[in-house]
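Quick one: this structure, given as structure tokens, is what I'll be asking you about.
Only one protein chain is missing from this complex, and each of the others stays in its spot.
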Amino acid sequence: MSSLIAWIIRAIPFGTIIMYGAMGETVTEKSGNLNLGVPGIMYLGGFAGFASAFFYENNVANPNAFVCILLTLVSGIIASMLGGLIFSFLTITLRANQNVTGLALTTFGMGVANFFGVFILNGSAYSAAPFANSVYIRKIPVLSNLGAVGQTVFGYGFLAYVAIVLAILLHIFLNKTRVGLNLRAVGENPATADAAGINVTMYKYLPTCIGAGVSGIGGLYYVLDYNSGIWATTGQIEALGWLALALVIFTTWRPLNAIWGAYLFGVLYWLYQFLPSLLGFTVASYVTDLIQMVPYLVTIVVLIVTSLRKKKENQPPANLGLAYFREER
Amino acid sequence: MESAISLKHVTKTFGPVVANKDVSLDIYKGEILSLLGENGSGKTTLLNMIAGIYYPDAGEVLVNGKPVEIRSPKDAFNLGIGMIHQHFKLVDVFTATENIALGLDSKEKFDLKAVRKKAQEICDKYHFEMDFNQKVYSMSVSQKQTLEIIKVLYRGVDILILDEPTAVLTPQETEKLFAVIRNMKADGKSVVIITHKLHEVLEISDRVSILRKGEYIGSVDTKDADESILTEMMVGKKVELNIDRPEPKDTIKRLEVKNLSVVSAEGVEVLHDVNFDAFGGEILGIAGVSGNGQKELLEAIAGLQPVVQGGSVKYYNSDDGKGDAMEVIGKNPRIIRRAGIHMSFVPEDRLGMGLVGSMGMTGNMMLKDYETGKWFLTDRKRPKNLAEQIKDELAVVTPSINTPVSRLSGGNVQKVLVGREIAAAPMVLMTAYAVRGLDINTSYTIYDLLNQQKKKGVAVIYVGEDLDVLLALSDRILVLCGGRVNGIVDARKTNKEEVGLLMTKLRKEGEKSE
Partner (left out) sequence: MSKPVKEPFLRIVKRDSASVPRKILVRLLAIVFALVLDALFIYFVTGLNPLSVYVVMFQGTFGTATRFSWAVRDLVTLLCIGIALAPAFKMKFWNIGAEGQVLMGALVTALIMVYMGRKVPSAVLFPLMIVSSVAVGAIWGLIPAYFKAKWKTNETLFTLMMNYIATSFVACAVNIMRGQASSLGKLNMGNKIGWFPKFLGQRYNINILVVVILTFAMFFYLKYTKHGYEITVVGESENTARYAGINVSKVIIRTMAISGAICGLCGLLIVCGRDQTISVNTAGGKGFTAIIVAWLAKFNTFTMALIAFLLIFLEKGAGEIASAYGLNDFASSIITGIILFCILGSEFFINFKMIFRTKAKKEGGNE
């Protein structure tokens, strides 16, 4: 039982990281832009968030929790939105190939984060922002002490709950609002949207930049909460970024599915550690390496199944990955 | 008469192609105007500039007498202009209501129910039927068009543009559409119809404006016009369709099509039990409203379309029309070629199916026999010679035989394609809309080439849309209607009315023509 609880406590924060990444990318993809730069964007968001926290708490005698959250969130979101802006300008205005631009953005984002990250590290293997971490992991008082339920349901930092709320809001936004309807139309058929008087350029720029901002929160959450407020030069965020892309496919572009999908991915990701102990046997560490592929395998299965079923509503936005030029003949 | 829209000296080019040249045109308030012209005469481009899709290179647009700049469809809507495009602008995975609500002004509250209610009122007024919860991908063509009309009416346009609205409609649906258009006119709206069908022009419009090769030719009131006047304006000089038609001789059976049925990917039966023979030394014309199975028929014969079990297409190789018939069905184009079946096919989609746009003439010459090269290599020399030969013989205008064919003009693209198909020395030659979008001269070049093939004893199958050409060029005409053979008539003895009727009105089972 205790290892099941431990499993859930690990899985949900993990899911939260990629839920942000996936929700951002869903918004982006709904506008018809396939941004393979998610890992780079999550790096940017994570690093900017960490850097602002680091400087804030090292330069202020009595750091304030609210200011800390505001500062880190704003800088993390702005940094990742700038990443989205680069992507938007190149693919929407200059009509560069989206796949290639996305990959270049991943290289770039990773480079920027780690390059400046090394300055902060200043020779050591890692550096930390303990105050910001303490703010981000602050649990819900009282409720989180209510035994197993308290631990598994109420025992997380506030961003884990914001993610769920955001997923619901996103669902409402995409399906119940005028802007959401217009946005989906742009991703499905920009020529139609254009003919209906929708400003296609704006409807691609904004979702791509805002989507990048949301994805960036995933990186920020990873550094300041999940990774205990520690910045180190590792490739972990990159892998998480690709997993977020996988999650978008897994959810068939539906934010509500992202909630349980993300947690499922979290459960699958931590499968290697908790399943054996739950079942009462130990496995060699090389087997755990193999188990790590499970989320990706599951995504492939989903990809194949949706392509087999050919249900129109489960397909990617019809114009995903293509540039739009009105005067195309 | 007061002008709703005036175009003044409008020019639009696409790269080297001049789509509209110095066009000045008026659309009056409360009239039904037909914009008439051949394929490629620039009708759609011109009206796309009013609808905000294209922006003119030069010239100005006046709405209600005031100069305006229409930079986007939104600008057009704000000016009360709505256009129904030939390729519908609908989002497949959206419901009818969602499509109507798309892009509406954001000042009102977003309420799909209210949208639906208002749309229902429009439906009641104009007697439309529409299931507002139906997704577009499951709609028929005419349902989609109805939805498009509701969409523009919902926005309350004053000027409605319809681009080839009847191309895919049945006669009944066309009648219904015309009734709607007359209703709109009665409401004081201006309606512009882009078309190249003369009888429709005469039936529906108050006035006709004619474009030819991107230039404005003139306008006439419909009451003063008849088909010959309009034809003359449309094609220039008075056309006596002077197409040569040699008497077929030594005709022998080349192709025998039996019980051919095709079901589309969507599960609709697009060809039903088609039977006919094609003879060497004659041109068999195929007539029909577009989308009535012509494409599927030719593609099935060419081995590109799976057919329903039981269908058969036999190819007779021998010169007595008997003996060794070869089955074509069940083979792909390569196997057909390898079996020694000499069949050539000029498809409707020239650059999307017949040719590789990014390759030059040389590369395209190899398309059907690149595998004959030695070992694993392609043979470059033979296609190069063939390309040179076709360039000279058919006077293809191209900077070099290595210039990508997608950069050539439509007529030259077609010459490359037809040239290659004829160079393959076919016994059966199928062409789909071989002169669509071509100028008169190139069209005649194509007719001559087909007649030459006929004289050589080739069985030519000519799918066309222009009845006058079909009647003048073919020996026999097969009429398709709703995927069925609705009659095979002798082109020398029939007339336009008979063929027109066969195209639109399915005969009852058991009736026979011929």
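Order as written gives the chain letters A and B; numbering starts at 1 within each chain.
Quick note on the criterion: contacts are C-beta pairs under 8 Å (C-beta built on N, C-alpha and C of every residue); 3 or more make two chains touch, one makes a residue touch a chain.
In this text the structure is predicted, and so the values were computed from the model without any measurement.
Colleague: Considering the complete complex, identify which of A:64, A:107, A:145 or A:177 is in touch with the unshown chain.
Modeller: A:107
Colleague: Of the residues B:112, B:141 or B:304, I need the one that contacts the missing chain.
Modeller: Of the candidates B:112, B:141 or B:304, B:304 is in touch with the missing chain.
Colleague: Which of these touches the unseen chain: B:373, B:410, B:437 or B:482?
Modeller: Result: among the candidates, B:373 touches the missing chain.
Colleague: Looking at the full complex, which residue from A:128, A:246 or A:271 touches the chain that isn't shown here?
Modeller: With A:128, A:246 or A:271 as choices, the missing chain is touched by A:246.
Colleague: Taking the full complex into account, what residues of chain A touch the chain not shown?
Modeller: 34, 36, 86, 89-90, 93-97, 99-101, 103-112, 114-115, 117-118, 233, 235, 239, 242-243, 245-246, 249, 284-287, 289-290, 292-293, 296-297, 299-300, 303-304, 307-308, 316, 321, 325, 327-328
Colleague: Which parts of chain B are in contact with the chain that was left out?
Modeller: 14-16, 55, 57-58, 60, 66-69, 71, 302-304, 332-337, 345, 347, 349, 351-359, 363, 366-368, 370-371, 373, 376-378, 380, 407
Just so we're on the same page, only the chains that are shown with their structure count from here on.
Colleague: For chain A and chain B, let me know how many angstrom lie between their CA-based centres, rounded off.
Modeller: For chain A versus chain B, the centre distance works out to 48 Å.
Colleague: Please give the residue numbers of chain B that touch chain A in the complex, ascending.
Modeller: 14, 51, 53-55, 72-74, 76-77, 83, 85, 89-94, 98, 101-104, 106, 110, 135, 137, 151
Colleague: Tell me, which parts of chain A touch chain B in their complex?
Modeller: It is residues 176-179, 181-182, 184-185, 188-189, 191-199, 312-313, 315, 318, 326-327, 329 of chain A that touch chain B.
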